[in-house]
Structures are given as structure tokens and as C-alpha cells.
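Every protein chain but one is kept in place in this view of the complex.
Letters A and B mark the chains as written, and numbering starts fresh at 1 in each.
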Amino acid sequence: MIRPHDSVIVHTLARVFTPIIQLFALYVLIHGHDSPGGGFQAGTLFAASVILPVIAFGIQGSLAVLERRAIILGAVGILLYAGIGLLPLILGGEFLNYGELPIPGMETSTRRHWGILGIETGVTLTVAATAVSIYYSLRERGEEEEK
Amino acid sequence: MADILLYRPHFVAFIILFLLGMYIMVVCLNLVKKLIGMYIMQTSIILFFITLAVKEEGTIPILMPSALALPPEAYANPLPHVLMLTAIVVGVSTLGVSLAMVIALYRKYDTLEEDQILEKIQ
Partner (left out) sequence: MTLFDDYLLLLLSVVTALGAVFVRDLLSGVLTLAAYSFFLALLWAGLGAVDVAFTEAVVGAGLSTLFFLVALFLTSHQEEVRKRLQVRMVTLGGLGVLGFLLLFGSVDLPVVGDPESLPSKHVSSHYLRKSLEETGTPNVVTAVLADYRGFDTLGETTVIFTAGIGCWMLLRRRDDSAT
């Protein structure tokens, strides 16, 4: 359990900034094609938008369960990445060759475009979940000493 | 050798930062200080690779639409950028695991200085 912060300024700022950071993270992920951005930056911004309200408002309840859930989410991200890579292998192409994905009615370059978006989503999920779980691990060991 | 300082200051800065990081890792006994030195070493190497990818009169490696296509000499070299993205992320993962080890050591031996920890182990 993490104790909430006792300053009103921190509470108000966390309330205002958390949705803004999440929206910006989603923007960076989706616009990774046309402007600087991509999976890693978006994942870290998502992690920041989770850690900020945790610092401000605290968590009631055990951190070990939340850590385990965060690590399971990270594994789902990698499975998404490897799954999108394995699908062309099963259908007769090569591993990670998005041109052979089974989406009907598109030419090869557009299939690659959607394949890139899919794996960037997997990377974002893994990076966000891992950053949050590392924060919980580092914090958990400290909080138990202060009781 | 004087033209290095005048026309390529990036290499001189890289050498200074790299040696500074290495000096801190060897000399300082505090564990968190050593991690600060490791971080400075990693970012100095990233500076070196980015310097190799710069092109004069070159812009960022985001292509213009195909109606206004420019030749490849007009864009900065994107391959070192990709390698350095991986390097930054792997560097921060290593930092996370090292800090976890430092906290575990502090909980057990109650100090962060390397020679005191070595004494307490024996």
C-alpha cells in the first residue's frame, strides 16, 4: 500500500494532467508513421500517466498483486508482437513478413503499414507494463520498511 | 591535429564524456555514483553514433511525399538512429535491474559504500 501525498497542489495537478498525458501517448503511437514517435515513446508516456496518479493518490491494497498483473500485461504485449510475426509464417511466407498477412483487399504496402501499427501496439503495451511494474517493485521494498 | 578541435568538436566531447564515465566507475566507492558514471558512458556512445549519421545540408529522415521526392543525400542517415533507439531502451532496462540490486544490498547491509559491504560479507 502506498500512502497518498498530502499536498492539494499535487492532487489537482495529477487530476488535470493524467488524461492529457494519456491522450498524448495515444497520439504519439498512432502518428508514429508520419512524424517522430512510435512504440517506445508512447509506452513510457502511458507508464507516466499511470505512475502520476499513484504518487498523488496512493494505492490501498497489496502491491504484489498489481505487480503480477502488470507483468502479465507485458507478456501479452510480446505475444501480440510475436503472433503478428508468426501469422505470415503459418500461411506460407517468412517470419515477420507483413506483406503476407491475411487481410483482404489491400495491396502489399498497406498490409505492411497495418502490420507495423500492430507490432508498435504490442511494444507500447510491454514497455508501459514493464515500467510500471519496475516502479512498483522499487517502491514495495521501501514501503514495508516504514511500517 | 588542431583541426579536430575546430571542425569536429563532437569527437572531443565524446572522448571527454566517455573517459569521465569510466573514471567515475573505477574510482568512486558509492554504488549509485558508479551507476551515474555508467549512464554517462552509455549516452556518450550514443552521441558518437549520431555524429557519424549527420549529413551536411541534410534534413530529418522523414520522407517528403512522392511528388516532391529528394535524393538520399538530402536526408540524415537513419540506420544509426535505429541502433541507438535500441541502445537507449536497453540502457534503461539495465539501470532498473542495477538499482533493484542496490536497494536489495542496502536492505541487507545498511550501507552503500563498496568497501564497507565487502567487509561485512567477510
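The working rule: a contact is a pair of C-beta atoms (placed from the backbone, for glycine too) under 8 Å apart; a residue touches a chain by one contact, two chains touch by 3 or more.
None of the values given here were measured: they were computed from a predicted structure.
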Visible chains that the absent chain touches, using the contact criterion stated earlier: A, B
Since one chain isn't shown, list which residues of subunit B touch it in the complete complex. 1, 4, 7-13, 15-20, 22-24, 26-30, 32-33, 35-37, 39-40, 43, 46-47, 50-66, 69, 72-73, 75-82, 84-86, 88-97, 99-104, 106, 112-113
Tell me where the left-out chain touches subunit A, residue by residue. 32-41, 44-45, 47-48, 51, 64-65, 67-68, 70-71, 74-75, 77-78, 81-82, 85, 95-96, 98, 108-110, 112-113, 115-116, 119-120, 122-123, 126-127, 129-131, 133-135, 137-142, 144-145
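The rule is simple: only the chains that are shown with their structure count from here on.
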Could you pull out which subunit B residues touch subunit A in their complex? 60, 62, 85, 89, 93, 96, 99-100, 103-104, 107
Of all residues in subunit A, which touch subunit B in the complex? 34-36, 40, 127, 130, 134, 137-138, 141-142, 145
